[in-house]
Each structure stands twice: as C-alpha cells, then as structure tokens.
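Missing here is one protein chain; the remaining ones are kept as they sit in the complex.
Moving on, here comes chain A:
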Amino acid sequence: MLVLDCPFCGPRNESEFAYGGPALAPRPADPSAVSDADWVDWLTVPPNPMGEVEERWWHLRGCGAWLTVRRHTVTHAVTEVRLGR
C-alpha cells in the first residue's frame, strides 16, 4: 500500500486515491506546428524507466484534488506529491 502525502489531508492510504495515468508532458502550445508523428508520440508513449515516473492521482475519497506524484517503479518510493501538474 502506498502512502501519499496529500498537501491538504496529510498522509493517506493509496485506497483513498484513484490512479489517473502517467503525467503527460505539457500539451504543445502551437498544435499546428506539431507533426503527426510527434502528436502520436505525445499521446501514446509515456516514459517507462526502471526509475522515477510522474503520475496523476485523484484524492477521490478525500479532498478531491488532482495530485502529481513522483514515484520509483522498482522501489515504490514516493519522492514528491504536489497539487496540479
């Protein structure tokens, strides 16, 4: 069980949260300047390291905030929880 330190509620069990997928890179500012291949890459290819990833978690059974969590994919160690992206 992960323990995520919500900025509003403090440390809470993973079961209070809903997983929201990998945190995507910022949406390209000028969509018309982005090639089709780069769009597909942005949409479908998340970083997949044996290391830290950033992912979105929703404090569904708590304050309702969307958080961004930095977590290690091998150790599960959480090194950052922040509000928003």
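Here is the rule we go by: a contact is a pair of C-beta atoms (placed from the backbone, for glycine too) under 8 Å apart; a residue touches a chain by one contact, two chains touch by 3 or more; residues count from 1.
By our rule, contacts and distances are computed from a predicted model.
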**Message:** I want to check something: the complex is missing a chain, and I'd like its UniProt protein name from "ABC transporter ATP-binding protein", "Multisubunit sodium/proton antiporter, MrpD subunit", "Spore maturation protein" or "FAD-dependent oxidoreductase".
**Reply:** "FAD-dependent oxidoreductase"
**Message:** Suppose we count only contacts with the excluded chain; which residues of chain A make the list?
**Reply:** 1, 13-15, 19, 22, 36-37, 40-41, 43-46, 48-50, 53, 55, 71, 73-74, 76
